[in-house]
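With one protein chain removed, the remaining protein chains of the complex are shown where they sit.
Take a look at chain A:
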């Protein structure tokens, strides 16, 4: 059921994208999210599309898997497209049938906004697909480290994040197991009237909560008994290493920014 989910999932592989420093990838995505709003004509969309494809190609994620996993988002994009198509009433009238009117700007907006949406989703998925959760957390912790001066509990936040990321697969596995156990006792999760399906949540959620609380307690005990005292003076097992290819990625996104600024109308 959750087989095809790709959000927040890591695909182990050897690719240029996999080998980049997580900080470089995080910064790239962060900048990308801003500069995509600079695109406003065909030239800029072509440039940013080419960049997206390049990153995609460098990640060695099978296209079929990516497309299958993004299917739910695809419907959302389609919905946005039609929203813009039918409700923007500017520019020349292109098409009219009964009460449906399509204007030039509507079509343009529809295509542009959908593309923007698609590029954003692709780039952010590539980040999580090619970076282990633990590297993302490490990267974030290092990037946010300067904020410690203002008493932001960076280490604690990073720890919380890595613990939750660590337990997502466990939780999924457990959900699957309990769903199966209850299905074997006659609960229907995916067929039958909606009312019954909503009721079916209870026998699933209660065991999940019970085991999550138990696990949290066990984890806390285990950490304490192994001498965990918080981030003060703690060194790292995995050291992040910034290499020239990381600088190249950042340079590339800078070039993209400049190009967009020059080409936008």
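In the analysis below, a contact is a pair of C-beta atoms (placed from the backbone, for glycine too) under 8 Å apart; a residue touches a chain by one contact, two chains touch by 3 or more; residues count from 1.
Here is the rule we use: contacts and distances are computed from a predicted model.
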item	value
Undisplayed chain, where the name is taken from the UniProt record, one of "NADH-quinone oxidoreductase subunit I", "Septum site-determining protein MinD", "Sarcosine oxidase subunit delta" or "Energy-coupling factor transporter ATP-binding protein EcfA2"	"Energy-coupling factor transporter ATP-binding protein EcfA2"
Which of A:78, A:160 or A:202 contacts the chain that the document leaves out	A:202
Residue among A:188, A:224 or A:243 that touches the chain left out of view	A:188
Contact residue for the chain not shown (choose from A:80, A:211 or A:257)	A:211
Chain not shown, touching residues in chain A	3-4, 11, 13, 61-62, 64-65, 68, 174, 177-178, 180-188, 191, 202-203, 206-207, 210-211
